Structure formats: C-alpha cells, structure tokens
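Note that one protein chain is taken out, while the other chains of the complex remain in position.
Note that the chains take the letters A, B, C, D, E and F in the order they are written out, and that residue 1 is the start of every chain.
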C-alpha cells in the first residue's frame, strides 16, 4: 500500500534520528508551530489548486524543513507519515 | 435512494473495520482534525465552484485519506455517509 | 404570497416527517452544523454573485441535504421556510 | 430630506405591523441574525463595488426579506430606516 | 493647514448640532458601529486602491451618513475631523 | 546607515513636538488604533505588492497622518523610526 497525494500535497517521513546527531540539525521546540526535518516520500501532481496554478518544486528523496502546523499525521502499514501542502515546506536541506 | 453530490463535493463511506487490521492503516486520534480512511461512494461533477474551476481527481471506489474537520455526516437508509469537498481529501491509498 | 429568492439563494421547506421513517434518512444532531433534508421550493436566478458566475444546479421539487449553519428561517402564511445559498446544499437525494 | 444610497446599498423601511397579521409573515427571533421584512425605499446605483460589478435587482416598493445582521439603522425626519447592502437581501415577497 | 486624503479616503466633519434638531436626523447609539451624519471636507483621488479601481462618488459639501466603525479621528488647528474610506459612507442626505 | 524600505513600505519619523503646539495638531489617544503625524523619511519603490500594482503617492519630506496600528518601530543610530505600508497613511497635511 502506498499514499498518492492529491493536488499540491506532499507525503513526508520525519527524520527523527537526526535530532540527536552531534553536528546535525537540532530543531527547537515551539508552542504552536514546530519546524521539522523530513524526507519527501511522495509528491502530488500540482496543477490548479484552489484556482491557482501550483508547480511542484520538491522531489522524492529531498530532505526538507517544514512547518508542522497544518500537516496531518497518518499511519500506514505501521509507518507514520505526514501529509502537508507544498507551501508548508520552507526549505530543502542540501 | 442515493446521494448525488453537488459541485466539488464527494460522498464517502468510512472504513472502520480496517482500523484494527494488523498490518493495515491505523489513524491516531487528534483533537481538532481527525484524519480518516474512507471509500469514495459518489463524486460531484466539479466545474466552477466558488468562481474557481475544479477538476475532480477521485473516482468511485477509491480508498482515500481525508481530513474530517469540515465534513458533514448523513444517514441514508441506515447507512452513514460523510460528504466532504474534494480539497479535504489528502491522498489516495493504492 | 410567495418568496422569490435573489442571486444564488434557494428557498427550502424542511422534510421533518421523514426523520422518523423506518428506512428513511436519519440525521444525527451536531452542535454547530446541523445537516438537514429539505425540498426545494424556489430557486434564485444565479448569475454574478459576489463577482463570481454562479449556475443554479438544483430545481424546484428536488430533495436535498443542506448544511443549516448559515441558513435563515422565515415564516410566510404560517409556513416555515429556510433560505440558503446554493453552496450550502451538499447533495441531491434521488 | 431623503437618503440617496451609494454603491450596492439599499434603504429599507421595516414593516412592523405585519408581524402581528394573522395569516401574514411571522419572523422568529434569532440571537445573532434576525431576518426581517421591509419595503425598499431607495436603491443605490450599483456598479463596481469592492472591485466587483454589482447589478441592482430590487426596486423601490419591493417587499423584501433581509438579514438584519449587518444593516445600519438611521432616523431621518422622525422616520426610521435601515441601510443594507443588496447582498443582505435574501428574497422578494410577491 | 489642510488634510489631503490618499486613495479612497474622505475627510469628514461631524454635524453634531443636528442631533438635537427637532425634525432632523437622530442617530440611535449602537455598541460597536455608530452611524453618523457628517459633511464632506476633502475627497481623495480614488484610483487603484488595494488592487481595485475605486471611483469617488461623494463631493466636498455633501452631507453623508457614515459608519464610524473604522474611521480615524484627527484634530487639526483645534478642529476635529474623521477620515474614512468611501466604502464606509452609506448614503448621501439630500 | 539608512533604511531603504521594500515594496509599498514607507519609513516615517514621528513629529512628537507638535503635539504640544498651541494651534497645531492634537491627536486624541485611542485604545487600539492611535493616529499619528509624522514626516516621510524614505519611500519604497512600490510595484507589484502581494499581486497588486501599488503606485507610491507620498514623497520624502511630506507630513502625513498615519494609523499606527500595524506599523513597526525601529531604532537606528539612536533615532527612532516607524515603518508602515503606504495604505496605513491616511492623509497628507499641507
């Protein structure tokens, strides 16, 4: 089973292990909007979303910083995913 | 009797049994926005909705993850349905 | 006397009796948004409403499921009606 | 002295007497949005309002049902009027 | 010194004396939105305001009914003025 | 060091002394939205801001009345400035 996102949505898998990496990324806790690093698992087709043309700019395998505030958590086959709109992705980590 | 949705609305039937399937989908509870897996029962015609062209991208029989937050529950002939806008459907499960 | 709705508004008459019909439609109570079944009594002309072209898709006599949340109740000649915008109608029951 | 409304505004005079007419219109009280029957006294020119073309669809002398929620009460020469936007008028009573 | 309003703004001078005129205009107090009669002192040039073309429809010397809700009071040379957007003016009194 | 505003932003310097001038401008205190007189120090280039064409209509040296509600205070070289959007400027004082 796999998740095929609609429109401008992107399926992410959180990179939890890296939070403890020595020289890696550390994300400070925030009350309402918790930034997160994650890997892109699946990317929606984009196109016209809410009357506006959206071009997808992330690709499967990208490591990204996203704002968890409006994402939705889903468990599939005992794996946890987060589904966000591309506009909730702030930056790609290269 | 059957429900014929208007505009960009989609009639869903919740897949409750699968929540306990061993290697299936488990959906964690959330206070305000409870993601759900459901089967598509009927799909509106799309077209111009609130001044914006909407193309329907789900089909009858699709299994989908939706955000229950703005859906409406309806009982017809003792069956329960949920009517959502297509934009409340996050992903198709394949 | 009759009600002639403006713009994208629709005059409905609630089908209360059917709530107790054995194999009919039963609508669960909800705190803020109470879905309802009703018959269409009169349909506005549509056209440009709030700067957006609206095409009317329901007809007099249709049985519809609507979201009562933003409707307005009116009594005329001792009959009670509800006036809603077409976008508050979720589905036609056929 | 008379009121000449601007844009899509309409000057109404409430028909209070009819609330007690036997087979007339009875308007149930509502906490936040109180529907009302009134006669149209003056109609603005319409045109481009808030960037959107508005065509006036009510005429002086029409009896209308309006939603009082955003109207403004004004007293002129000891007569009370209500000024509403045309979009606050729900239906014409014929 | 004089006030030259920008965009769709209008400088008004409140007509306070008339509130006690016998057969004049009496404006009932309201908690949040207090309608007012005033004279137009200066009119902005209109044009494109917030991306929308606005044509000014009031002229210096007009007596108008406005909604005080979003106006701003200013004192210049010991005279008090109110600066409103034209869309806060409901009607001209003729 | 100087501030070069972006888009439709304007750098202002508050004219505090004039508040006590005998026949000058006196600005009454308001709880949420405090009108202010200020001198224009720098003007952004305008252009397309939030998808809308904005033409700058104030010039360096203008004395203006602005609504302080959404402005931002900045100190540079021990001078205090306020940065506002042009739409927060209500009128020019001439």
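As a working rule, a contact is a pair of C-beta atoms (placed from the backbone, for glycine too) under 8 Å apart; a residue touches a chain by one contact, two chains touch by 3 or more.
In this text the structure is predicted, and so the values were computed from the model without any measurement.
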{"item": "Absent-chain contact - pick from F:38, F:54 or F:83", "value": "F:83"}
{"item": "Hidden partner interface residues of chain F, rising order", "value": "1-7, 9, 11, 42, 47-51, 72-78, 83"}
{"item": "Where the missing chain touches chain A, by residue", "value": "23-28, 30, 33, 35, 51-53, 55, 57-58, 65, 67, 86-87, 89-94"}
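The rule is simple: only the chains that are shown with their structure count from here on.
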{"item": "Where chain B and chain D overlap in contact partners, by chain label", "value": "C"}
{"item": "For chain E placed onto chain F, the superposition rotation in degrees, Cα atoms, nearest 5", "value": "50"}
{"item": "Euclidean distance of C-alpha centroids - chain C vs chain E, Å", "value": "40"}
{"item": "Inter-chain centre distance, chain A versus chain E - centres from mean C-alpha coordinates, in Å", "value": "50"}
{"item": "Chain centre separation in whole Å, for chain C relative to chain B (CA means)", "value": "22"}
{"item": "Multi-partner residues of chain D (each touching 2 or more other chains)", "value": "51"}
{"item": "Contact graph of the chains (line, ring, star, complete, other)", "value": "line"}
{"item": "Chain-to-chain touches, reported pairwise for every pair that qualifies", "value": "A-B, B-C, C-D, D-E, E-F"}
